[in-house]
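Once you've had a glance at the structure underneath, I'll fire off some questions.
Other chains dropped; remaining ones untouched in position.
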Amino acid sequence: MALSECKELLLIESKGVLTITLNRPEVRNAMNLAMVDELMQTFNAIADKPHIRIVVIKGADGNFCSGGDIKDMVNAMKKISDDDQDAIYDLNRIFGRMISLIDKAPQVVITLLEGAVLGGGFGLACISDIAIADSKCQFGLPETGLGLPPAQIAPFVVKRIGLTQARRLVLTGARFNGKEAKKLGVVHFTTKSEAKMQQLLQTQIKQIKHCAPDANRTTKELIHDVGEIEQESLLDKAARTFSKAVQSEEGREGTSAFIEKRPAYWVD
Amino acid sequence: MALSECKELLLIESKGVLTITLNRPEVRNAMNLAMVDELMQTFNAIADKPHIRIVVIKGADGNFCSGGDIKDMVNAMKKISDDDQDAIYDLNRIFGRMISLIDKAPQVVITLLEGAVLGGGFGLACISDIAIADSKCQFGLPETGLGLPPAQIAPFVVKRIGLTQARRLVLTGARFNGKEAKKLGVVHFTTKSEAKMQQLLQTQIKQIKHCAPDANRTTKELIHDVGEIEQESLLDKAARTFSKAVQSEEGREGTSAFIEKRPAYWVD
């Protein structure tokens, strides 16, 4: 898919950074199926494009994302006959597939969070490598108030902030702002204005570009394996990855640059 | 068991909330075997009573719980012949069974923590969905000072606050107050007076009652599965749960109420 064919997303690529804007401002960028589908196609399309090192996800017009589009879901459901459990299952499951895909994207994923960060939008925030939130933005999981479990979101919230904090949030449907989100560990930074947010974003991008591209990719893979692979086996695997890295062009350049006290070729 | 038959606990049920008072104030509500047994019977008795949505656990007369009753334990041990390892094993193991049972109770469990929150009392605090502590109350694991490992408690402390903080606490037997407990992530809130604690409790109860009863039950089950079931399988299971919820009375009511902008039937 050409990146330009998206309808629900705006995509801009510049200097190794792909910026994705969730673009349904009339519904505070609620995710319909088309948007979920475009997000997955976009991340699949860039998976093997190492020149794209960073993906920034933001929302149009002052909101990040208000969650799944309930009307879109109800409409989709009307086409499903009552006993077709599988179709409803599929409809729900795709949200989790999208979040898992972005969670493990080889790029460094940064979310810029403003306004509503609810339900599925909260889920997206929970898997970003760097989350920067406006201190006033509003987080929450409204699902149980609608009689539904936050099925594809809650597991990512637990992974993000641990069971202790997650159990309170999901069982009370609590709303909280960016400052509280930082205390809870949902986000890494809060900022007080659009300008400060952009400034902080540029600092992060600069730092990331100082790190070697392949080393970052393999490191992201490695940290996702923690808890999935038994620790000693994980360290064995990591040592094999290290061995390959040392002999790669990047590894030779990086250690030489260090000893010669000069910047490596990948630094801007 | 009729709830009124308890001797070591006071039970009051009102408007969907069961309040359990640990009631041995002469020993700062230390847990003897009778109390552990009554706690398990109570939680087993309400497991299939969905009208009880919330359980509040507190202690009588200004202390939550000072831990296992050492004298009771020593007495129980006197009846055990020296080589009867199994009896001592059983005696210890039942504490962990009680904590596991309450951890996974279908209700939302809230602890109100004042005064002593030690040993087994600390363990109970560690599995509550919402923990509210008086800022001056005293937490700690005194077991190793008595020559014993906090065998049925330490695993719940690690799950609550992570290995990093738990390893220091258990290896130093450190005492700390409510404010520190909040920083460590043991509790969610601290309050400075009995009145403020009651006020905060009422806010939490109101928020919980805004969430749909079945949705909360299935969500609590779901978050307990994180780390137990491999993530993609967990998301598959969650999508099946979601599919059932959408077609349930609760799910239909919740989404209709949302679209019609009215409160759902379960909201007070």
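Which chain is which? They are A and B, in the order written, and residues in each are numbered from 1.
By our rule, contacts are C-beta pairs under 8 Å (C-beta built on N, C-alpha and C of every residue); 3 or more make two chains touch, one makes a residue touch a chain.
Only a predicted model underlies this, so the values are computations on that prediction, with no experimental measurement involved.
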### Message
Total copies in the full assembly, please; the file places 2 of them.
### Response
3
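Here, only the chains that are shown with their structure count from here on.
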### Task
Starting from the mean Cα coordinates of chain A and chain B, work out the distance between those two points in Å.
33
## Note on the structure
The answer for chain A against chain B in the complex is residues 70-71, 74, 77, 82, 85, 88-90, 92-93, 96-97, 100, 143-152, 154-155, 157-159, 162-168, 170-174, 227
### Query
Quick one: in the complex, what on chain B touches chain A?
108, 129-130, 159-162, 185-186, 188, 204, 207-208, 210-212, 214-216, 218-220, 222-227, 231-232, 234-236, 238-248, 250-255, 257-259, 264
